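A single protein chain has been removed from this complex, and every other one stays in its place.
When the chains are written out, they are named A and B in that same order, and each has its own residue count from 1.
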Amino acid sequence: MIKGQTNGGLIAIAVIGLAVMFGAPHVLQLFTIINLTTAIGLALLGLSLGLVWGYGGILCLGQTAFFGLGAYAYAVTAQNFGETTGAVVVAMAVGAAVAAALGYFMFYGRISDVYLGVITLTVTLIIFNLLRRTSGPEYKIGKALLGGFNGTTAPPLQIPWDARMTLFPQQLFYVSMGALLLCYFGCVWLTRCHFGRVCIAIRENETRAELLGYDARLYKLGLFSVGGGVAAIGGVLVANGIGRVTPDLFNLTYAAQAIIWVIVGGRGTLLGPVLGAFGVFWLTSWLGTQSYFNSNMVLGLVLILFVLLLPRGVVPAVTELAARWGRRKVGRRERMRARRRGRRRAIQPAE
Amino acid sequence: MDYVVVLVLQIIYGIANLALIGLGLAIIFGMMRVINLAHGEFLMLGGYAVVVSTNLGVNIWIAMLVLAPLVVGIIGVVVERVLIRFLYGRTVDTLLATWGLSLFLVGIVTAIFGPQTSTTISPPIGAIAVGDYASSGYELFLILLTLALFGAVFAVLRYSRLGLLARGTMQRADMAAALGVSTSRIYMITFGLGSAVAGLAGGVLAPITGVVPTIGATYIAKAFITVITGGTAILAGTATAAGLLGAMNGIVTFLTGPTVGEVALLAAAIVLLRLMPSGITGRFFRKSL
Partner (left out) sequence: MILNRRALLKATSVSALGLAAPALIRSARADAPIKMAALLDQSGGLDLLGTPMLEATKLAVKEINAGGGLLGRQIDLITYDPQTTIQFYTQFATQAAAGEHVDVVQGGITSASREAIRPVLDRFQTLYFYNTFYEGGVCDSNTFCTGSTPAQTVEKLVPYAMKKWGKKVYVVAADYNYGQITSEWVKKYVRDNGGTTVAVEFFPLDVTNFGPTIKKIEAAKPDFVMSALVGAAHISFYRQYAAVALNKSIPIASTVFTVGGEHTLVAPEESEGMLVSFAYFEEIETPANKKFIADLRANASKKINYVSEVTARSYEGVYLWAEGVRKAGTTERTAVIKALRSPVGVDGPSGKLTIEPKTNHLLQNIYLAEVKNQKLNIVQSFPAQPPTDTLLVCDLNAKPDQATFYFENGLEAAGIK
């Protein structure tokens, strides 16, 4: 079932990723670079959901819980210690630990399918409600006031071990893009190693995998925790991009958007959710700068059309198209040209 | 003593409210395994149907009890024909498509009516006295209406031919089709029926909540959680889940405050799902409707 990506595809992704990472700050305007940090954070959230849902079959409607907690953990730790490198580590640990705890509760209770989705969503909404409640001065963790609905400041990332130097926007972009690439390839490696292949087996047929002797609960728990950690890194980047963490991070909009990125980009791929996040980010940002259409209406229409016309998502559809195109042509040169064309269209080929 | 009566009435109303907003969603989920995330917007459309028609001079009772379900039922049928029917068996895709629909409906209603509408309809029943305390007569009406609605849905499913066919389709769609039932039509009717119930709920709630395009968002999470906690049995599931969650919410709200009340409702749902991984009716009342 997995589309085995050839190493050529991965190398292409790496090259393009690095090109964007080092090229973008020279080409794009400063504000775009700054705002891209937020987009990259969201893409990491998409990646984490793509991992747990696409490869583990865990329909987590509340992936934002770990994303938001990561952002809050980062902001609170950084405010308390005035140092951000440790805060990033703490954020990751919090995301992964909460995911592990929740995962233990669910997987060892044999909850699955849409019921699992509801539990995760409910947890997110509980956190949302509780955090909005914290606007009084009595709600503080160490030196950091939680600030209720208004949220709290997220100190910008610093150069490691030097609390006086905060990163410039360009440097922040390098860090974000680097984090995205590292997480992406980390996830690719994870899905290809033994652990990942067992997860895929469990996704395909849980009973059969268990009969082969694998403890499905443990594997799901592991995958879910990794997903929580990746989502938390996304939260850290978004906190840096926005400059604040607010309970909004836990609301229904983000939770639903994450699902959308995965579906639009393509479930069962890792690149799809990332591109989906960027695409939707670009679309909603563009909608906010025009005043002809109601933004909600356009976004809604786009979603409906996607589900009806491209149900498997962009990346699998383009991959397949490119492959079919490639087969039809004879002659090596033709094929090369066609593949390049497909590549240009999709930004990346996956086969 | 009077105060206790009023309190109990209030908790029962909380339960009825939850059951009322959940029922339409439960019909669609229970019968077709489609989770309609535009459910909140269907309630909103029911509210708008009432507001627009009363502003045009229609009697409020007719507007609430006839027009709202009719209008939203028709919208539901249209939605089923142009959107949902392509997505049967793909629960997650319907989730996404109906979420898109929900955004679209909010957008288009905002475009038509503007973000604020004059919704000058007030509850057609005044206050009633319980000893020294006043209780809302309209809330009492809503409790009775919810009971009646459950009764009506039960009667349709249990005793009518349509209900028989629908239950058959729900259990084994392929077998029903083999026996000559047009399952596609059954699905259409079911979706329309669920939408009509949502419209009715939205219509009767409009006088006490008011109507704005984004009001649906306040219903959807609760309706969704109630229905899933209840499981797939439409009536028994919704009723038991609404009962447990509504009581939890009501009691905690009285004791502490609304925020903790909301959290208690959500926490109760989590615990229930942990104990009964496929909803209350996945374990109990399995044969019920």
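Everything below uses one rule, namely that contacts are C-beta pairs under 8 Å (C-beta built on N, C-alpha and C of every residue); 3 or more make two chains touch, one makes a residue touch a chain.
Since we're looking at a predicted model, the values are computed, not measured.
Taking every chain of the complex into account, the chain not shown here touches A, B.
Checked against the full complex, the one of A:Q63, A:T77, A:N129 or A:T191 touching the unshown chain is A:N129.
In the complete assembly, the contact with the undisplayed chain comes from A:G148, out of A:G86, A:G148, A:G222 or A:G326.
Within the full complex, the residue among A:L18, A:M165, A:L305 or A:L321 touching the omitted chain is A:M165.
Considering the complete assembly, subunit B touches the hidden chain via residues 3, 6-7, 10, 13-14, 17, 107, 110, 114-123, 126-127, 133-139, 207-210, 212, 214-215, 217-219, 250, 253-254, 257-259, 261-262. Summarising the interface, subunit A meets the missing chain with residues 29-32, 34-35, 38, 79, 82, 129, 132-133, 135-137, 139-140, 143, 145, 147-151, 153, 155-156, 163-166, 168-169, 238, 241-244, 246, 248, 253, 284-285, 287-291, 294-296.
Going forward, only the chains that are shown with their structure count from here on.
If you average the CA atoms of subunit A and of subunit B, the two centres end up 33 Å from each other.
For subunit B in complex with subunit A, the touching residues are 35, 37, 83, 86-87, 90-93, 95-97, 99-108, 110-111, 217, 220-221, 224-225, 228-229, 259, 262-263, 266-267, 269-270, 273-274, 277-279. Residue ranges of subunit A in contact with subunit B, taken from their complex: 59, 105-106, 109-112, 114-115, 118-119, 121-123, 125-126, 129-130, 132-133, 252, 256, 259-260, 263, 293-304, 306-308, 311.
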